[in-house]
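Here's a slice of the assembly, chains where they normally sit.
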Amino acid sequence: MMIVMTPEAGEREIDAVKAKLATTGVHVLVLPGELTTAIGAIGDPEGVRELGLEGMAGVDRVVPISRPYKLASSELAHHEPTAFSVDGRKVGGNETFCLIAGPCTVETREQTLGVARTVRAAGASMLRGGAFKPRTSPFAFKGLGVPALEILAEARAETGLPVVTEFLDTQHADAIAEYADVIQIGARNMQNYALLEVAGKLGKPVLLKRGLSSSLEELLQAADYILKEGNEAVVLCERGIRTFETATRFTLDLGAVPWLKLHTHLPVIVDPSHAAGDRRLVEPLARAAAAVGADGIIVEIAEDPEAALCDGPQQLYASDFTRFAASVTAHAALVGKRLA
Amino acid sequence: MMIVMTPEAGEREIDAVKAKLATTGVHVLVLPGELTTAIGAIGDPEGVRELGLEGMAGVDRVVPISRPYKLASSELAHHEPTAFSVDGRKVGGNETFCLIAGPCTVETREQTLGVARTVRAAGASMLRGGAFKPRTSPFAFKGLGVPALEILAEARAETGLPVVTEFLDTQHADAIAEYADVIQIGARNMQNYALLEVAGKLGKPVLLKRGLSSSLEELLQAADYILKEGNEAVVLCERGIRTFETATRFTLDLGAVPWLKLHTHLPVIVDPSHAAGDRRLVEPLARAAAAVGADGIIVEIAEDPEAALCDGPQQLYASDFTRFAASVTAHAALVGKRLA
């Protein structure tokens, strides 16, 4: 950490900061400047952060030198990209592209099996489907719950596709652990730390969506919550952030993908459906996700989106999915990735 | 809802939308315009929202006419401001100002009792204190848990101050119900719907903080989650939103207070400490909160903020709290409010 003093700060204030730093055992270096003095504190950034130096007399700002995440860092933890296998599909490692598709919400057995067959036929990697749905309004449909998980299991048995589904509440831990192949943490729960810790302990890969107003550093800190449980199979997912722009539902931050690739060893995928909120934007954004270097995408499809109980306008037509998959796969191929 | 068609939309597209609307039983009115046709759907906005009309051919946009929250609305639910009593302190009703203060986190018995006496001596309304703390980094101090609740209970016994404390995880429901007088839902959990529903059932007033990137309409929808459990004692809290500006930790949205006063019957308080992140800004913002018409504030104080384990720089000095309270109270008095 670097403690920057105000121009008015004198010996007394500088000594007080040094004395406080001394309590943590960090190495202290004073940099006298023309206008302001800066004090470097080397070692144990967490300890220095907790000192609350910003409030001391004569302190202007405390500037972190090291980044706040650890286990997710490609600099501090491991340099090689993390890769793991989900029932034979390789996720991460820069050679594969993971195409995950399925209905927004499991509504009926017929609907889910129908879509699963389409997903399978197009050669996609995994099946997604919501059993428990977080809804902004308490009066909206919230998913079928465990019966939906059973339908997803049936779809997996028939198609061989691993199942990705959202984990919403620690009370559902047993059911999720039993049925899911990949456990999804939704954007609204990215900082629900109790949930992250439980998810990390279930022994399954975790797909962690970025919160809609979470910085990339906070996303990596949230990943640290899962990684510290000994679970190394974590996939990050960019799904759009909240900005002043309302033309699209969220602003898909595709620059996040190459930034994350520089700073973390974890695989990164993109969800273009929720960001767009309009299916006409989903395919261009899915192509862009492949081109920008993502390790995969997760999209919503339906045979009859107009009849869907949730998020219909953003769902791709199942009848068009094979063509869609081929188009995205061609872009992934151009950057050296084949379908997982 | 108002369905706005694109200029190219013809009879066929308009008829398809009308047919779809007909399935919900709403009243349909067509407004032919010079360039575009609009279709009004009157009644059951929730039902129309779920139809997903935005994705239909020829539909440009679906514009809500009614607002998405119900029970929290001063127009739809009840017109008079909600007021309730917490151990003799009146919250809401536009005649009282609720001054809540205390340590960020309960660290020791001595620290908590010392601060509680200061809060009491200044004539404040309630004591706040964290037992369970959500932390961005998994490596930071997370609170003492139940022993902290016991310390708060002791402080209440000695000072007579009701206790406000955060409810973080449904697993802590029994302990929170036993010890808290007011149950706080933190900003990061404003859309943790499982938690909201449990909070609504505990039979205690709930202090609901606005999420750091939640719109005011979403805040009122989150309040609906609590209100629908039959719990009418809900206080909303503006605590700063995330914007591009980084000079202050968050941007305190004081315009939210009069906007909420127009649109909801629920009381509204302000947390200036977390938004500022710097104690030098807390007093001006607390005065402004009183002047803008808030029903109270919640602030953090400490005898030795530099020694606090969490958020020290934003904590007011306990030794200055009596003067601070008098200054804020004078501003509240100017808009007709006395200390609760």
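For the reader, a short list of remarks on this structure follows.
Order of writing sets the chain letters: A and B. Residues in each chain are counted from 1.
Note that a residue touches a chain if its C-beta (ideal position, glycine included) is under 8 Å from a C-beta of that chain, and two chains touch if they have at least 3 such contacts.
This structure is a prediction, so every number in the text was calculated from the model and none was measured.
Copy number for the full complex in this structure file, with 2 chains shown: 4.
Throughout what follows, only the chains that are shown with their structure count from here on.
The rotation relating chain A to chain B, fitted on Cα atoms, amounts to 180°, rounded to the nearest 5.
Taking each chain's centre as the mean of its C-alpha atoms, chain A lies 26 Å from chain B.
The part of chain A that touches chain B in the complex is made up of residues 20, 46, 49-56, 68-70, 134-141, 168-171, 188-189, 191-194, 212-213, 218, 221, 224-225, 228, 242, 277-279, 305-306, 308-315.
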